[in-house]
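Only a single protein chain was left out; the remaining protein chains are all shown in position.
Here is subunit A:
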Amino acid sequence: MSEILLEMKGIVKEFSGIRVLKEVPFTLKNGTVHALMGENGAGKSTLMKILNGTYLKDQGEIYIKGESVDIKNTSAAKKYGIAMIHQELSPFLDLSVASNMFMGREFLKNGTNLIDENKMNSECIKIFEGMKIEIPPKAIMRDLSVAQMQLVEIAKAVSTDAEIIIMDEPTSAITEEEVGKLFKVIDDLRNEGKGIIYISHKMDEIYQIADEITVMRDGTYVGCDSTKNLTYDQLISMMVGRSLDQQFHKTFHKPGEVLIEVKNLTRKEEFRNISFEVRSGEILGIAGLMGAGRTEIVETIFGLRKKDEGEILIEGKAVTINCPKDAIEKGVAFVSEDRKSIGLNLIGSIKENITLANLRKYCSLGTFIHMKEERETSDEYIKKLAIKTESRNKLTGELSGGNQQKVVIARWLSTNPKVMILDEPTRGIDVGAKAEIYKLMDDFAAQGNCVIMVSSEMPEILGMSDRVIVIHDGKITGSFYAKEATQEKILTAASGI
C-alpha cells in the first residue's frame, strides 16, 4: 500500500554563487507523515520552496508518482498536487472564511461573472464536515484564532486535491489543545493516503506525529529513518553534528539581594495581584498557557503597558515606570516575544540595532554620535555573542532567526541592565543557537544580575529556572523551586485545575 509519492534526487541550489543545497535527496511515501528536521539555515525551507515552486532548482530531478516533473512556479506546484502551509499565514483578514477558501477559484453564477456566495458557503461547509472541523464559512478571517486560520489553510489544500502537504512549523503559535485538534486532522489526512511533510523544531511533537524523519545539516542530507528507530539523542546529534550532552547550560549561583520586586501588579481584564521577587544570580521562569497574561505582565513591568494598580521596586526602592525609557534608566531590559514587530529594525544594520537603546552613551553633548566608539562597541558584541555576519553593516533582516535574537540580546546587554526580561527567548531558533542563548542567560545571572524568562517550552522552563511561577487566567496559580518543579505540577497549575 505504501508507495512512493514524491522523490527528489540530487537537488542543488545556489544563491549568488554560494551552494545552499548540496545534492539533497528526499523521499515521501503516501499515507505517512515525514518530519524534515535540522537547525535553522540547514536548508529545509529552501528545499521545500523548490518543491512548491517558489525557487527554481539549479540541478536535480523531482518525480511525483514515478513521473519526472518540472516545477516552474507555484501554480505548477499546485497542479502537481503540492500545497504548502506557511509558518506565517497570510490570509485575507477582512474577507470571509469561504472567500479565503475559494480565493482565485470562486464559484460563479451560471453564465455571469457574479460570485455565487451561497454555493461557496455550502461547499465550504461540506469540506469542513469531511475534516470534522467546525468553522462558520461566513465568519470574518480576522475573528478566528491562529489555529483556526491554519485549519482553513489546510482545508483549502485538501479541497484542491493536494496529495503532498507541506507544513512549516504549524504549531509555533497555537495552544496545546489546538495542537491536539491539528494532529487529529493530520492523522485523518494520513489515513486517506496523503503525504505530509512536517517541519518543526519541537522534538516531542515529532515523536508524536511523524512516521519517518529526514535530517539535514548545512545544506546536506544527513540521514533518513523511521521515527521508532531513532532515539532523541541520536536525532540531536544528527542535527548538530555533535552530541549535546547538556543542552541547557545552567549553573547555580547563590541568590543575593532582591533586585526586583513586584507587588500586587494589576491590569484589569489582563492580570490581577501579581507579586514576586527575583534576587541577583537567579533566573525566574514564568510558565503558563498562551493567553494566560504572561506577556502582558512583563510588558507592564517594562512600561509598554500602563499598570492599574501595584508597585515595582528595584533594589529595594519603589520606582515609577511609565514608558520603556523609565525602565531602561532603572536597569531593566526586555527581549520581546516577537523580535520582528517590536524587537528589531529589520531594514537597519546590526550596528544600529545594537546601539539603539543606549545611543546617548556614545554621544557627546547627548547629540553627536562618536562613530568610532559605536563601531567598536558593536564589533565587541558581535564577537562576544558570536553573531554570524561578515560585517556590522549587514541588515538585521538578512540574518537567521538565531542571529537576530542575538542582536536583540546584544542591544540589551550593552545597556548594562540589572534585570533582563526575556519573553519566549528561543522561539523559532535552532538547537545550536538555543544553547548559546541559554549560556548567555546563565552568564548574565552569574554576574550578579537576574533574569525573568517567560516561556511556553516546558524543557526550557525546567532546564533554566531557579524558581518557576505559573500563571493561569491572569493569576499566579503555582510557585516552585527548581528542585521540586515537575512537568506535571506546572501543567496542573497552568490549566488552573
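Here, a contact is a pair of C-beta atoms (placed from the backbone, for glycine too) under 8 Å apart; a residue touches a chain by one contact, two chains touch by 3 or more; residues count from 1.
One rule holds in what follows: contacts and distances are computed from a predicted model.
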Chain left out of the displayed complex - its UniProt protein name, from "Lipoyl synthase", "Cytochrome C oxidase subunit IV family protein", "ABC transporter permease" or "SLBB domain-containing protein": "ABC transporter permease"
Chain not shown: contacting residue from A:93, A:108, A:318 or A:371: A:371
Of A:39, A:270, A:352 or A:424, the one touching the omitted chain in the full complex: A:352
Given A:128, A:271, A:334 or A:381, the one touching the chain that is not displayed: A:334
Missing-partner contacts on subunit A, residue numbers: 15-16, 54-56, 302, 304, 323-325, 327-329, 334, 336, 341-348, 352, 356-357, 359-360, 363, 366-369, 371, 390-391, 411
